[in-house]
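Missing here is one protein chain; the remaining ones are kept as they sit in the complex.
All chains are identified by letter, namely A, B and C, in their written order; residue positions are counted from 1 within each chain.
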């Protein structure tokens, strides 16, 4: 394979630039030509494609976001869209692709490979950490660090006023950010989709805290849980605990940005290098990941269909540190 | 005056601890005894009062929140409450007070002085900066720095996706945090209560941006403006600009916490020292502030009634940097 | 075992407090009594020992340093010292110990166990990461993050002036911090004790950079390497490359402090809990660690004698990203 392309797709994540850099420098090191594709599949369809060299990725390892831009593409969900994308790749002579993104992006990659035979190796870039085939995804560690910096700050004000704070963190359908930021932030309770914590559970935990004469509490809520958003849960709790001083903060998009942490820079560099080397060594339709600190390749199909489970070790720790019943 | 008390009141603000430290060390330096009162006026009523020494304030200058805790007191709004507070001060032999807080706290101080003659000197501690008699309040600089760190992060993701972001910052009834964080964050538009920016203005600004081929935009919204919350405004804009990719983030309580900035530590130290020295020099019913870099005392009455105006220089800069019409 | 003690020893590391918290809360959860020992082995000898409860470790997970203080003890190196320490433990009824520290501390623990039979479980707390039996030590991730924040800042000024910067990071006899912060900081060269990079190698790498028309360079130097300190190396390079604009920064003790990163808080919590649970389950003379993301116990003897090797994957990445010869 002489000429390959790289693109980012789906929600951006800190460390994507470090990964792009590793792909580009790795390709050049191994004598391949490397092209950047802007705006994910949309740019592939439009031919928003350009040759990259070593300087193209200078001084980006520390930057949040993605220099290749990202987008969700509805056109690529159609057969016509994918045909156009294929024609553009042909035009530019691109024989293989590295796709940095999440499960939606990988699903597209899989279909594209099946229809047009273009080999793609994925690198998992999403703050949500909800992809099988890697213990951690690019951006997750930074997102958790951003969340705990916010929690540390909110703890200042919670303590000063003896308040109960509900803090909503990101993580559609998965409690990875919630559980880790909960432990790191010393939260009194963590509500994750994987467990069905009810509003009643919250109230009983808070009453338990009060008996232990804890005066301020922090409860971390993963977005998208059954019990509702942090605002909804807080409202219901307030209905029961009338005299409690309750506040809500939804951390939101700050969790996606910022300079990547050390761990994310290393992880993104390792997986980017592994992805390009896999592609140049004729791997196809796999995702480069790191499991138990080893570089591994997982079939894209597995990455997007197998459900990664939340560590029970971590769930147990929240209970122990708050001296609660054994689950 | 031989024995004085210090307390924090109202919403907490980064730098309050630096101010407490200055009051305590300043009192000791001048040979006075200093007592801490916990939970503001509530603690005064309950007699939650203790003697402090130099070690009581060791290693707190860098801490957010307030070691003396804070609260809003409804009891102190009653004559009976204030009588009880006075009796407690008598019991402890406290002859004067330093009150670190905002306008609500100062209003209480003024009435207390009128009723019971206890001299109080205020130090303005609130992130909102909405107090006359000082160019900056304790906590304001830190809050703006926290806001711009968040905006810098959101800019990463806005740029990566060509998105429009509405970011709501704190500041009831005042645009101080909004205007400064808007300029510092390179925002395309800043909506402050002081100007009546309508939803139509926002739409026309965004269309103007688009003509200049700007692909991402950040709009800062001060909470409590006429046009509604950031979520409401964004909803209305989305109705008109259907194809725009619009997101909303409400920064919330993170703005209140965190280690105080250098500027806030210096300001809090200067005003705390000035407050205690003023009190020991028989000032009463005044607030210690810094105007044009000079320490000044302002009658509490002025501090709570005069409306501080937003710098037109700063408002003008937002327009110039975005190359808009002259106001 | 009904009553156990916990102490920190050797150089402090961010996350030690999170580890203490996990030990204390874990002990209480399992019904044991837990005592804190201040100033490491010195405090053990002096009987600087106190009972801890759940509140003793409230609001410390985010704090750098160690609330139990630390010290290097020369007295404990003597038989008399250890006897006195043993007598104190007897006096307080302490039957087992959790020691949070590095290899020096563990060596003491091993001898103490051999002489007096007091079971000790270690938790590896040192920024240097130079302990066998765990992939990462408590404080290492934070130290690397602190180092790369500094490198990111120095990159600003290096780029603005086309300068060559030598940055010395911590890590006696080991290149862990150097190699990771080098990769994360996009360094042009990393000098670690594990490789014998000579001053000539540095000069040839810099000349290579120049040919590639790179205008600024950052070279990371691990302290304690054969080629000397960063200042010495820079001096020798300057002698050869007379016209180069060369600067040196020694990061120093900032690397030891600061709020622990998310990864360190999780790691410290897991290892602290594992250490206390191991102790209560009759383990002795072992260290709790995490290898390949699994909790493991390693004989203290192995932890202090086996040399952990530096990942060749990481060393290779520095070369690839700088497009150099294959090692």
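Side notes on the structure shown:
We adopt the following convention: a contact is a pair of C-beta atoms (placed from the backbone, for glycine too) under 8 Å apart; a residue touches a chain by one contact, two chains touch by 3 or more.
Everything numeric in this text was worked out from a predicted model, so none of it was measured.
Here the chain not displayed is in touch, across the complete complex, with B, C.
Here one chain is not drawn; of C:35, C:132, C:165 or C:297, the residue touching it is C:165. Across C:54, C:146 or C:298, the residue that sits in touch with the chain not pictured is C:146. Across B:4, B:22 or B:100, the residue that sits in touch with the chain not pictured is B:22. For the options C:12, C:33, C:209 or C:277, the residue in contact with the chain missing from this view is C:12.
Across C:88, C:134, C:217 or C:249, the single residue that touches the chain missing here is C:249.
Mapped onto chain C, contacts with the missing chain fall at residues 8, 11-12, 14, 63-66, 69-71, 146, 150, 152-157, 159-162, 165, 247-254, 256-258.
The chain not shown here touches chain B at positions 21-22, 25-26, 28-29, 54, 58-59, 61-62, 135, 141, 144-145, 147-149, 152, 155, 159, 180-181, 183-186, 212, 214, 259, 261-263, 265-266, 269-270, 273, 292-295, 313-314, 317, 320-321, 323.
Rule of thumb we're sticking to: only the chains that are shown with their structure count from here on.
Core chain by CA centroid proximity to the global CA centroid: A.
Where chain A touches chain C, over half of the residue numbers in use are shared by the two copies, so each contributes mostly the same positions. Centres computed as Cα averages put chain A at a distance of 28 Å from chain C. Listed for chain B are no residues, as none touches two or more other chains.
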